[in-house]
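Here the complex is missing one protein chain, while the rest keep their positions.
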């Protein structure tokens, strides 16, 4: 059996520092909320739609409440209060607000028990719906059989949801297990979720609830044809993290890219905002049974994959620790990793194997998300194809959970129809060829692979220790992460963070915590 | 360290049966000669050239002597006798015969000591030349450094020796270590070696002495440019085995495809003729320091590579045993093997690794010749490219000696310029990526890979035992090999086999045996 | 897909209908630099490509470079005008075929197979003929109602025809794998011309096969049918018996 021999105390110590880092943020996580969290609550209450100019109704309402300094009670109260007062549905209330016919803060305070009842009913209704979607997913898997390991994950990215559907269906029939609709670039930076079906995007297709619905339906159809449940994924990431998580939960997405720190480091989103948003978004994912995936690959596309390998490990442990705080179970944590070592490096395969095994060793229950070679892929499509084969080999040998298939045209364009098919063929061939290979071989304890993994862990430990000692915010401020300096109170979206009032209510967070047995 | 655990007694027993098979042929090898062997002697005496109609002078002379029933004394006697008589050089004598001015059997018998002296002088002269070529090769390697392991072996096959030169030079600069000029198809079946430079061939370029010379010169030139000795190889195979070996020895080829049984099984050449010819050809290769390579791949291109794996092992051991009889040292035995398992097979990589390791285990000193996937390669050039990557990986992991690079266009055409470059890039990347990987891993003794290798060896042992018990000729007659039935006295070229008379002389065989300390 | 396909106007599809995107790879005697890229671009432009992207150029030494490019073609095809001749008999299993012969022909039929002239690649014809067969389809030798003779490799046309005459064959199966310099066309033509000269052409079915053979080409060369890569014994057996029954 292929496995590393790493002292357990080192693993424990690394995990301990990560825990120290995340747990010191509990005060923040408990006392603050954000505009996105409130918009999420609105969506979960059943409010959708957009204004003429495209502004989503949830944004409109939250902005209004904010301008009235009324947000710190939480939107749930205001909507429920209005429902009791008007007798309308949540959506009707929202529409009235949109049309200027209703001003939430002007409505007289209704009897608390009635308001709470309305709120709890709506909450229960949505939680039931989400759990129903979860059950539906589970029964599909029960019917068609579980997802393959490693799963074949391919992206569609035409910008046009209908063209995406065509390509996703083709990919599913070719053997893909998971379809990711790549978002239009920098959707992270939009402080709203666009509305409706979209047919134009840039390097990808906007994540919208309607697009989710269209793709989910298409994949369910193709699944019925080929007797297989095709998983769907998108990005709960950026300024709308929990909203997108909620949309995914409602529309039965199966996985979500959902990193705790990506926004801070790679999108200059305010650290507090990001941490608050990820906290709630992960709870939603947890209750919906959605597998989260983390974005450690980003450390390696910008820096050297050998030199900075420890940053991946450190980030993985922090991501894990945050995810545990939100009630995500280890089986649903798709911890991220990437195959990004320069192919010119001597023994690059051993390095990659070592790093991949380290991830597997640290997260034995994780359906690890393994990202393909991208940075060192050139316009030599033939070379790219064999590097991808090596990547597939390492994946099968180390039991990665989700294989984000590399494209031979990585350095050229977003995947064409045939590129994707070739990528699937590549993985199928390699996975099958080395199916049980790793069960027959043992790694030399004193050899390079084992030592290398231990060295990376050592580096990660001292890094985590340093961060734990100074606290996450100070460390971010000093540029400890990815050499990028991020201040606690700057970055995008900081204005959307607010301290909850004494009487703040987020019925979904409360309910989900209960469901997940948190605190 | 990647190695198999195979009981030594099994290996010994397999080798023992192979020895039994080959040693039972000593009577044949000592008492018979063939027209090719005699033509080889003529060439080694320094006779070359062709008639107007293309018939090589060596063929003309041998045919004439045969028609006079004078061949059983050996050509060396007749030529030496004529030299003594005429005072001409060997070539001049030959030219006179060609021109009808001289009739060798009509010349009066000259004093034996003089004849023997002439014969010995000419022999010594040629042996000196061959040893000089050997020394030249060795000094090139000493100057530029030894050949890489695995060596990158690519073919040129345009049919036109000048176009071949262009492509060979390009390949050398791209990183090839060994250039093979593939022969025009079925040259095996020609009972003569064409003369001069050739510019038309079919699926390859004729093996001629002039073509050897042209390519050797080009490679020496390119070698001087890039400070590397580029090895050259061709096929000493078919009806002209020893002649081609002699030409290679004279022109400093470095390796020769030279299988003991290929002609019999795959070209329907008479078994006795083949065995006689290979015996002498291998002696020439041995004294010239030319690495021989065997053709076990042929068993797998026609039959299933898993089912018939044992035929490869059996053939390897027979080839080895014959080679030892001819004085070839283990370091110069490029025992053949091929990566030909259907890529659809589950665990195909483990199978290939197992088979390749078995070869390495049985022949630890051999610069094993590893043939690429061909049979299951389709017109999907991308797929071919990754299967070749797996092939390259197995080679590096198992320490194969000579890697015959697979082409992504294997199912389409003989290699184009870019195909060859891509093949070299593929090997370079993979070899480097897994450079020391195998030194870090151990194979489970009870696992599939080890058990599979042992099973193949077991099958080979019982096959070899069966052949040893009935004798090689009977076994061939019964179709034991590759399901092909070959009778001892049928097949092409049988008419060219003859029993030596009491006074038969082959001064080269005698001299080489002495050099190699044989019998 | 967003739009319905217009079958009269079809282009390659990269990621948008009829975008015409294609990948091209080749070597040329140019330098692996901007001038080489420009030469490649001009060449591709002449071929009617647009939005040309030279994504890779590498020195092959000796004055050559390898180029990989993408471009959009302006060429298109009208699918409604495409006509190909294909073998259109229904494919039966071995058992069905045997039963068919028994019922419709009532006699054993004789098949002679060979890889002719210069070609020595027998794996393909063996896949069709040998007992063992190929990919879980037994070869014709195992068919009860077939009398099958496999003459093997490099069989001269004259020898094949002599055998066919001698055995009174119902069908001749010829394999041609090597296609360099169109040698397969030459060999197949030679056989059929000899058969005509000898008056054998209409006495039996002439069928050829090989990776670069298709039915269209076979018909063009004067054969009754042609079978390409991935053919099975069942395909050709069904064709033979159906044709013979209809004669």
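The letters A, B and C name the chains in turn, as written, and every chain counts its residues from 1.
The criterion applied here is as follows: a residue touches a chain if its C-beta (ideal position, glycine included) is under 8 Å from a C-beta of that chain, and two chains touch if they have at least 3 such contacts.
As the structure is a computational prediction, the values presented were derived from the model and not from experiment.
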- Which displayed chains the hidden chain touches across the whole complex: A, B, C
- Query: If the hidden chain were put back, which of C:12, C:113 or C:210 would touch it?
  - Reply: C:12
- Note on the structure: The one residue from B:412, B:430, B:443 or B:512 touching the chain left out of view is B:412
- Message: Just to verify: which one of C:28, C:92 or C:236 makes contact with the chain not shown?
- Response: C:28
- Omitted-chain contact residue, chosen from B:55, B:361, B:378 or B:442: B:378
- Message: Give me the subunit A residues in contact with the hidden chain, please.
- Response: 166, 169-170, 173-174, 185-186, 202-203, 301-302, 375, 378-379, 411, 413-414, 416-418, 421-422
- Note on the structure: Had the left-out chain been drawn, it would touch subunit C at residues 1, 5, 10-14, 17, 21-30, 33-35, 37-39, 42-43, 46-49, 53, 62-64, 73, 75-77, 79, 82-84, 86, 212, 214-216, 228
- Message: To test your reading of the contact rule: which positions on subunit B touch the chain that is missing from view?
- Response: 158, 160, 162-163, 165-167, 199, 378-382, 411-417
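Just so we're on the same page, only the chains that are shown with their structure count from here on.
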- Note on the structure: Chain centres from averaged Cα atoms put subunit B and subunit C apart, in whole Å, by 34
- In whole angstrom, what separates the CA-based centres of subunit A and subunit B? 60
- Task: Could you grab the centroid distance between subunit A and subunit C? Build each centroid from C-alpha atoms only and quote it in angstrom.
- Result: 50
- Message: Where in subunit B do residues touch at least two different other chains?
- Response: 422
- Item | subunit C: positions in contact with at least two other chains | 58
